[in-house]
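With one protein chain withheld, the remaining protein chains of the complex are depicted in position.
Up next is subunit A:
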Amino acid sequence: MKALLIRDLRLAMRAGGGFGLGLAFFLIVTVLVPFSVGPDSALLSTIAAGILWLGALLACLLSLDRILALDWEDGTLDLLACAPLPMEGTVSIKALAHWLTTGLPLILAAPLFALLLSLPSAGYIPLILSLLLGTPALSVIGTFGAALTVGIKRGGLLLSLLVLPLYVPTLIFGSEVARRGADGLSYSTPLIMLAGITLGTIALLPFASAAVLRVNIR
């Protein structure tokens, strides 16, 4: 398990591994928003929390097809299927590696980008908290989507069509936390809901992903 995690992390860090691509995409989205809605900082500060969540979500989405596609192409997945590690464990590790290489950098960069969008100072802690609790769910759900579409050539667009509706509850509660925090309101209820969704997906979705992957490998 640990070996698989280290292998995935190393592959992601290497040149061409796509590490930092999501981060760059996140930056571009953040920079493009003022161009499209205007530089008015009052407007920007009201929508900053939502934009940051949306940017993080899209950056996450962008890197989903890398989770399993390369391993599928070179046959690593077939070997992993024969390994003593159960498939549920494999997909959980894959999701964890995806979160460590995409979700975690996004969280670390989010305060900086929030500065660009003039997020009110009360909003920083809830933003980080919501991203910290929410992005694992994005990775786990994304792994499910990647497992569904792994056998399909050029399945990238289909992957987004399948995964985006599944992201709706996470996005709603996540950006609700960030928005309420930025407005200086109490945000504990949506935060608890968000944590519930994340824990639920981590606990249950690997079984679905593993079942789907077994069908695809069959």
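Of note:
We take it that a residue touches a chain if its C-beta (ideal position, glycine included) is under 8 Å from a C-beta of that chain, and two chains touch if they have at least 3 such contacts; residues count from 1.
Quick note on the criterion: contacts and distances are computed from a predicted model.
A chain of this complex does not appear here, and its UniProt-recorded name among "Heme exporter protein C", "Elongation factor 4", "3-methylmercaptopropionyl-CoA dehydrogenase" or "Electron transfer flavoprotein subunit beta" is "Heme exporter protein C". Panel shows subunit A; residues 144, 148-149, 151-152, 155, 158, 161-162, 164-166, 168-169, 172-173, 176, 190, 193, 197, 205, 208, 211-212, 215-216, 218 of it touch the chain omitted from the view.
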